[in-house]
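Note that one protein chain of the assembly has been removed; the remaining protein chains are unaltered in position.
Letters A and B mark the chains as written, and numbering starts fresh at 1 in each.
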Amino acid sequence: MEGVIIGTLLVMMAAVTVVIALQRNLFSVVILSGVYSFLMATVLVALDAVDVAMTEAAVGAGISTVLFLSALYLSRGEELKPLHKPLLPLAVVIATGAALVYATLDLPAFSDPGAPIHQHVAPRYINDVMRETGVPNAVTAVLASYRGYDTLGETTVVFTAGIGVIVLLRRLRSGKKEPR
Amino acid sequence: MKDYLVLRVVAKLMIVFMLLFALYVQFHGDFGPGGGFQAGVIAAASIIFYAIIYGLPAARTAVPDWLVETMIALGVLIYAGVGVIGLIAGGNFLDYFVLGHDGVHGQHRGIFWVEIGVLVTVAGVMLKVFYLFASRVREEG
Partner (left out) sequence: MFAGADHLMYGITIFIAMTGLYIVIARGNLIKKLVGLGIFQTSVYLLYIAPGKLIGGTAPIISEQFKVYSNPLPHVLILTAIVVGVATLALGLALVVRIREAYGTIEEDEILEQGESPAAGTITTTQV
């Protein structure tokens, strides 16, 4: 039953991406990308990744759409112009897709408890997280305690992005133009 | 948009609940889905909502520029500060078990402060990026 739900949502997501590729009005492309993020968050809940689903819904469907709409307002280029036939990108994409599908044939079967991903580190986290950290949410415990150093790097990345946007988009107060 | 009465009234109700929800997600991240990132984004979204309904100058008076820029740096400082306090207390960098009277208590404290650092930085960055994009006035030359 869960497989049916996940499969249906994935087909809907694929349909939305095809429409995004073919749509030329940028406003509808941005709104469709918000729809895609919501569908993604639903698939993530069906896959039991509740933390990730909340982050994807908040970040992907919330902040991303706001940023795209603000940039679209400042850019004003509404419509995309038709190009010459993109045959080479289509061939590249189909070849890459075929190679990747061939590679996924080797992946372990879906939901197999004996798969290597469930063997080494994950049982240790799940079994010891209450005893060592006292935090029931294993994802928060791993994020903030077991892999806290990575989260420090991630916070620094967010900080750097904020500084980068400030440097790109600030204006000098006295009305002089930014030095080129 | 502040001329529309329905929007104003609904916004006044919703913004309070959105901020409360952000704090709930932050502090209950230990027991359910949530944590610093989600809470930071929801808190920034509530201020962005306020800016959309009441106008950007009103939002800039409520949450001024110097506060947002301080928040961006303060979060990373808190996070790295927890690590340095671990160093001072006798463990390695970002060791939590030396922060309390026993290991689990120290872990609770460390995770609490680290998530607060993440919340402050993420909320600050999202809000500042919105302020920068929204305050650019477009004039055709």
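As a convention for this text, contacts are C-beta pairs under 8 Å (C-beta built on N, C-alpha and C of every residue); 3 or more make two chains touch, one makes a residue touch a chain.
No experiment lies behind these values; they were computed from the predicted model shown.
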{"item": "Interface with the unshown chain - residue positions in chain B", "value": "31-33, 35, 37, 122, 125, 129, 132-133, 135-141"}
{"item": "Residues belonging to chain A that touch the chain removed from view", "value": "2-3, 6-7, 10-11, 13-14, 17-18, 20-21, 26, 29-30, 33, 36-37, 40, 43-44, 47-52, 55-56, 59-60, 63-64, 67-68, 70-72, 74-77, 80-81, 83, 86, 89-90, 92-94, 96-97, 100-101, 104-105, 107-111, 113, 115, 117-118, 121-122, 125-126, 129-130, 136-139, 142-143, 147, 150-151, 154, 157-158, 160-162, 164-165, 168-171, 175"}
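As a working rule, only the chains that are shown with their structure count from here on.
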{"item": "Rounded Å distance, chain A centre to chain B centre (Cα mean)", "value": "21"}
{"item": "Chain A to chain B touching residues, read off their complex", "value": "50-51, 53-55, 58-59, 62-63, 66-67, 70-71, 73-74, 76, 132-137, 139-141, 143-145, 148-149, 151-152, 155-156, 158-159, 161-163, 165-166, 169-170"}
{"item": "Sites on chain B touched by chain A in the complex", "value": "25, 29-35, 37-38, 41-42, 44-45, 48, 69, 72-73, 75-76, 79-80, 83, 94, 96, 103-104, 107-108, 110-111, 114-115, 117-118, 121-122, 124-126, 128-130, 132-134, 136, 138"}
